[in-house]
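Of the protein chains in this complex, one is absent; all others appear in place.
We just call them A, B and C in the order they show up, numbering each chain from 1.
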Amino acid sequence: MPGTESLVAGFRAFRATYFEQRPALYEALVKEGQHPEVLMIACSDSRVDPALLLNTQPGELFVVRNVANLVPPYQPGSHYHGTSAALEFAVRDLQVRHAVVLGHSGCGGMRALRALRRGIRPEREFITPWVSIAAEAGEQVEDGQSDAEAERAMEQAALQVSLRNLRSFPWVREREASGELMLHAWWFDLRSGELWAHDEAVGAFVRIG
Amino acid sequence: MPGTESLVAGFRAFRATYFEQRPALYEALVKEGQHPEVLMIACSDSRVDPALLLNTQPGELFVVRNVANLVPPYQPGSHYHGTSAALEFAVRDLQVRHAVVLGHSGCGGMRALRALRRGIRPEREFITPWVSIAAEAGEQVEDGQSDAEAERAMEQAALQVSLRNLRSFPWVREREASGELMLHAWWFDLRSGELWAHDEAVGAFVRIG
Amino acid sequence: MPGTESLVAGFRAFRATYFEQRPALYEALVKEGQHPEVLMIACSDSRVDPALLLNTQPGELFVVRNVANLVPPYQPGSHYHGTSAALEFAVRDLQVRHAVVLGHSGCGGMRALRALRRGIRPEREFITPWVSIAAEAGEQVEDGQSDAEAERAMEQAALQVSLRNLRSFPWVREREASGELMLHAWWFDLRSGELWAHDEAVGAFVRIG
Partner (left out) sequence: MPGTESLVAGFRAFRATYFEQRPALYEALVKEGQHPEVLMIACSDSRVDPALLLNTQPGELFVVRNVANLVPPYQPGSHYHGTSAALEFAVRDLQVRHAVVLGHSGCGGMRALRALRRGIRPEREFITPWVSIAAEAGEQVEDGQSDAEAERAMEQAALQVSLRNLRSFPWVREREASGELMLHAWWFDLRSGELWAHDEAVGAFVRIG
């Protein structure tokens, strides 16, 4: 299996650590099942792995990863809705207490959306409709902004769209209203290594890490 | 932000390591962009995190995570297809050389599918249609199997469905035919800490780690 | 080999990571030999491991560990001087640029020294003469100090003794004078997780981490 040997070697390191040297964690995770407190909706980008970024251990985060960490609006029906299904499982079955949408700087999905707005329409069958979930985020870009400023504005506006879409799911809205579930929008700046969170009281992103 | 403080503390550890102590990796990942060689399609389950399981570093894996690590069939159209969009981005834009579908034992999504087959139909709007992608995997369960055997049979059959669905995407099929892309189905056994891979020559799963 | 299996399992994790998954570091460390920039003189205490405390990688720290992280005075002769030999190898052969004496709170060696001052003389053949290297540190304890205050005062005074003893080695003194070698005294507080360093300009320990 050329090219995946180093991943299999990495698995041996994981296995030696978690099944041979310190088996207690997985014994509990098998016996008691998973009980994560946090649903993380993150980007597929290889540079923004929630477990590495947040230094977590197995069992701590229930994770959805898609292009541009988007949450689609509530649209029940017969279609395949992978993100909505994961959201439903996390909220209704696992009863997580926090849902964090985690965006980041330099997001390829947001760049695709920005290109679309400029009329550049590459031959992509799925990316184009997918990133259009955050179409209105493109309106946040103002004349005279640098590329970095425009991207940051779009990325953070898209997080707001995803928060609003999260609240379009009735069982999310109810749990948030009753205090059982808290929603968060975080943005990781790859260049500076900073973590920012949307502060609803302030109406802006503030640095938290 | 009660309940997420430990994640923010974890971010400080990540930041201190990757931005203060050893900044070279992220400097390169920002300057040169991401160039992962592997697309990993994994489950949202908190116990099956690809970065932890395979001991990887930032930049190595482009990751999709959804319930039961499913790939839907090729269905272009105007709907939101998160997994297909990520697949398209990884294969057509990033030109990954490997796509690995990573399943695992004790999968809640597969249990939901098995319950459906027994006529148990919980009030779930999105999980039910989503896991039905792998409906035919349910047919692999044989009379007289233990729960663990039946689950393993379904989980491994569902991986085959996802491999077949991957090959329904024309740009996946073409790249596999030309040798540019290799497809893999792996299954992680949480109980024993073993990693198994589908060996197409043998027509069965064989242990690789 | 009952009782050491978990260490051997830990070695398998190390081997899988550093020799199978990412062999480049050890290949270079074998080919080019070691070139650490820092000599660390630390306590044998299991809670104060320099590699874990400072998040270092193989090849970064040349480490001496003894009870109470003590440096004896310069006494050439025919006796076995393990710490002085390591110091000589680090400074004269490896030409490290920094020598850090790393103390910590709750040090058993310092407690033994304090007990000695109170006339408690346990039947210990080697610990008693060894910790007496820092005998004058015991004089820093003042009436009315709490145990924690008295221990901290002794531990930090002992670090000063070790710095002074370091400077009694002619080839340390010369290199410090020429700017080739810098000496540091650090103190780690196990209770609060704080790192303090002696600031010679201020004449006191100041928090650095």
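The rule is short, and it goes like this: contacts are C-beta pairs under 8 Å (C-beta built on N, C-alpha and C of every residue); 3 or more make two chains touch, one makes a residue touch a chain.
Just so it is clear, the model here is predicted, and its values are computed rather than measured.
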Interface partners of the hidden chain - shown chains only, full complex considered: A, B, C
Those residues of subunit A which, in the complete complex, touch the missing chain: 16-17, 21, 55
Absent chain, residues of subunit B that touch it: 5-6, 9-10, 12-14, 16-17, 20-22
Residue numbers in subunit C that touch the chain omitted from display: 1-4, 7-15, 18-20, 26, 29-30, 33-34, 36-38, 44-49, 51-67, 70, 72, 75-90, 92-93, 97-98, 100, 106, 108-109, 124-127, 129-131, 133, 182, 184, 190-195, 197, 208-209
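Simple rule for what comes next: only the chains that are shown with their structure count from here on.
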Subunit B on subunit C, rotation in degrees - Cα superposition, rounded to nearest 5: 180
Interface sides of subunit A and subunit B: same vs different residues, half threshold: same
Rounded Å distance, subunit A centre to subunit C centre (Cα mean): 44
Chain centre separation in whole Å, for subunit B relative to subunit A (CA means): 15
Of all residues in subunit B, the ones touching two or more other chains: 55
